[in-house]
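Heads up, the thing below is written out as structure tokens.
A protein chain is absent from this complex, but the other protein chains hold their places.
This part shows chain A:
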Amino acid sequence: MDIRVQPATFDPGAEANAFTAASRGSGAVVTFTGIVRDTEAGTLRHLEIEHYPGMTASSIKAIAGEAVARWSLDAVLVIHRHGALAPGEAIMMVATAARHRAGAFAAADFLMDYLKSRAPFWKKEVRTDGADWVDAKAEDEAALSRW
């Protein structure tokens, strides 16, 4: 289990390659990369991501541990950034490795749903016309009931 919470940029392609290279016994690797999306009007200066340092890594470990147990994952990687991130930058990445693709896909989907609503991160949109905290979406909370 590789969990990283960091302000620094990362290279999703290089991470995916390294993760895959280390997963020789696995038949399936699924990766997901979350990107900072600009507003429709193109006004986003950056996304400010705040987190709870004492709790972030431990809560992600707990979520990832559940995914490993539930889908018998061979490996799991979670990278989540914090700080100021410009449109187009990678915010986070999840990778799962399993014997078969169904488990790798389901575990990645599960991890994303839980990271959205249960990992202590908060996003603030800093735009050319103001700044606002991003509200949690009811559908993100509802998505947890799928699991």
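Definition applied: contacts are C-beta pairs under 8 Å (C-beta built on N, C-alpha and C of every residue); 3 or more make two chains touch, one makes a residue touch a chain; residues count from 1.
Simple rule for what comes next: contacts and distances are computed from a predicted model.
*Asks:* Can you pick, from "DNA-binding transcriptional MerR regulator", "Ferric oxidoreductase domain-containing protein", "Molybdopterin synthase subunit MoaD" or "ABC transporter", the UniProt name of the chain not shown?
*Replies:* Per the UniProt record, the undisplayed chain of the complex is "Molybdopterin synthase subunit MoaD".
*Asks:* Looking beyond the chains shown, say which of A:Met1, A:Met55 or A:Ala86 touches the absent one.
*Replies:* Considering the complete complex, A:Met55 is the one touching the chain left out.
*Asks:* From the list A:Met1, A:Ala86, A:Ala102 or A:Val134, which touches the chain that is not on show?
*Replies:* The missing chain is touched by A:Val134.
*Asks:* What is the set of chain A residues that contact the non-displayed chain in the whole complex?
*Replies:* Residues of chain A in contact with the hidden chain: 34, 50, 52, 54-55, 58-59, 80, 91-92, 112, 115-124, 133-136, 141.
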